[in-house]
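I'd like to ask you about the structure that follows.
The complex appears here without one of its protein chains, the remainder shown in place.
Naming follows writing order (A and B), and every chain is counted from residue 1.
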Amino acid sequence: MREVDLAVLGAGPAGMRAALTAANSGAKVVLLDEQQVAGGQIYREVNRQGVGRGALLGRDYTHGLTWVKEVAASNVEHLAEATGWQIENSGEITFSRGGQAQQIAAKRIVLATGALERAFPFPGWTMPGVISAGAAQILLKGSGIVPQKAVLVGSGPLLYLIAVQLLAAGSPPLAILETQSFESYLRSARLFPAALKGWRYFVKGTQMLLNLKRAGVTRYTGVSEIAAVGEKYVEGIRFQFRGQKKQLACGLILGHQGVVPNVQFSRALGLEHGWNDLQRSFTPRTDHWGRSSEERVFIAGDGAGIVGARASALQGEICALQVLHDLSFINTAQRDNTAESRRKELAVELAPRALLDALYRPPDWAVVPVCDDTIICRCERVKTGDLRNLAAGACVGPNQAKALSRAGMGSCQGRYCGLSVSELFSKTNGRSLAEVGYYRLRSPVKGITLGELASLAVGEALE
Amino acid sequence: MKNALHFKRLSSDDPCLQITWNGKPLDAVAGETVAACLLANSVLAFQGEDLSDPPRGPFCMMGACYTCRVLVNGVEQQACMVEVKQDMHVSCVDPEKEILHAGS
Partner (left out) sequence: MDFEYAIIGGGVVGLSIARGLSARGKRVAVFDGEDTDYRASRGNFGLIWVQSKGLQAPAYARWTRQSAALWRGFADELEAASGIDLALVQQGGWDFFFSEKSLHARASLYQGLADQLGERDDFEITDANKLKREEPAIGPQVVGALYGARDGHVNPLRLLQALGQTLQRSDSKYLTGCIVQSVRALASGFEINTANGPVRAQKVVLAAGLGAAILGPSLGFVAPVRPQRGQVIVTQKLSPFIRRPSGIIRQVDEGGVQIGDSNEEVGFDDSQQLSVMAKLAQRAVKVYPVLANASIVRSWSALRIMSPDGLPIYQESRLYPGAYLATCHSGITLAAAHTCLLPSWLEGEESAPRLEAFSEERFAL
């Protein structure tokens, strides 16, 4: 098996900066990512864009190009289209490339697999024509296709960013339905002073709203009772607005309720996690260097709790400093000197986080549907009511529910139902989320074929 | 709304490749994913169209939800994770056919 000092999984801002920092101090580093090019979610395909597409996506996007180029010019060995599917605490990492399983043994691992969009289940959300807002952005960044007359629904800063990007691409959304209400503003008001350090965010935010207004995009705030309307395909969206039922005709609904850490690997590794109520998600426990409950495994970026792209990059660097220190590439003074300045920058980046989290906290009904008929588990089509019945009966938690209902057993391995199921149990049984816990996740974290797994068999075959 | 235009290609990119979807020719643009190509051609459901199941379409575009699975030249793949290539044959996953394929 090939050996390296550091394997970084995920080539977003966190992974790129971790890999570069370590490699620049002499460590042997591989950087794996399943995408064709480095960049992660925010800088997806940034180095492949013509001038035009980059311009309409904005400066925050094109900023990533510097790092992508730096990776290409560095000693970091970047393995693109390498999908990781199994990691062991000992540092072995197994991945698929071109349908072939390969393995690398690393002295340290940095998990930088980023975030997933939070599932936003509402009646009809499994119909073709409902996609996540992030998915629409990926189509734009990666493939240059733009949704037409779509309705954006949900909450979170990304919702506006994507609206603005669609506008710039010449296809403004039909409307934006915002699920946050006046209460969310009140709830977050006390957080404003602390957040002012991160003023850049707010200038940007105000500018975005202004642009949308100028373009005549209708915004409905404080909406509820969202439902996709249609027989087999989306034909419209129904919702409640200021005490009135409304319906808009549309063929595409782009849903979004913020992003949550992608915990597939941290869970499959059995790392410790805690409930982060502000972000309404589970996050792996890490120390201030990003080290997880396993000595050799570090986590940086949104995968350790949502922090945004710049903070992710800084966390990546901080992780790498400790990795370099662990492996004696740098001494304590060298580590601490650089870390101190990175931490200062990080504090500025994190200043507005609490406000953003409070302001765009998803409403309860967007996490656990009110209607019993609404599907929670997309893969196995398990409905809210079935799970509620289990929780109200003798079923003790998400893992028992998985066995009894098949929720979480499908191909997405619980990525889009896990948080809803845990919250449903918490709510129905009055237990804290820390007590309720989450699905026990297992490898392979990504779908691979049996043949590929079989190719790793060594030694005597089984009778 | 099944036949309305749901997605538009940015005008600067002109179709220059051909693939097939369930045997029908479709225009494709180099660099786009199979999922994007199908959507740009108004194919919203990738699974279950002709089966008794309700149709399913892609959802996340980042390889996480697995509802975009299709057969690409006979091998099951996530349509959102694969780029189009000239003469690629893409079709609905049909479990029955698939297991026979696998035998060859």
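FYI, a residue touches a chain if its C-beta (ideal position, glycine included) is under 8 Å from a C-beta of that chain, and two chains touch if they have at least 3 such contacts.
Computed from a predicted structure; not experimentally measured.
Student: Pick from B:L5, B:A30 or B:V75: which residue touches the chain that isn't shown?
Tutor: Only one listed residue reaches the unshown chain, and that is B:V75.
Student: For the full complex, which residue in A:P128, A:G301 or A:P398 touches the chain that was left out?
Tutor: Of these options, the touching residue for the absent chain is A:P398.
Student: Since one chain isn't shown, list which residues of subunit A touch it in the complete complex.
Tutor: Interface with the chain not displayed, on the subunit A side: 86, 88, 92, 94, 270, 393-400, 403-404, 406, 409-411, 413, 436-437, 440, 442-444, 447-451, 453-459, 461-463.
Going forward, only the chains that are shown with their structure count from here on.
Student: Roughly how far is subunit A from subunit B, centre to centre by C-alpha average, rounded to an integer in Å?
Tutor: Chain centres of subunit A and subunit B, defined by C-alpha means, are spaced 24 Å apart.
Student: Can you check the complex and tell me which residues of subunit A touch subunit B?
Tutor: These residues of subunit A touch subunit B: 34, 36, 41, 48, 50, 52-53, 83, 99, 116-117, 126-132, 134-136, 138-139, 142-148, 169, 171, 230, 232-235, 249-252, 262, 378-379, 410-412, 415-416, 446-447.
Student: Per the contact definition, I'd like the list of subunit B residues that touch subunit A in the complex.
Tutor: Those in contact with subunit A are residues 1-2, 4-10, 12-13, 29, 31-33, 35-37, 39-40, 44-46, 54-67, 69, 75, 78, 80-81, 83.
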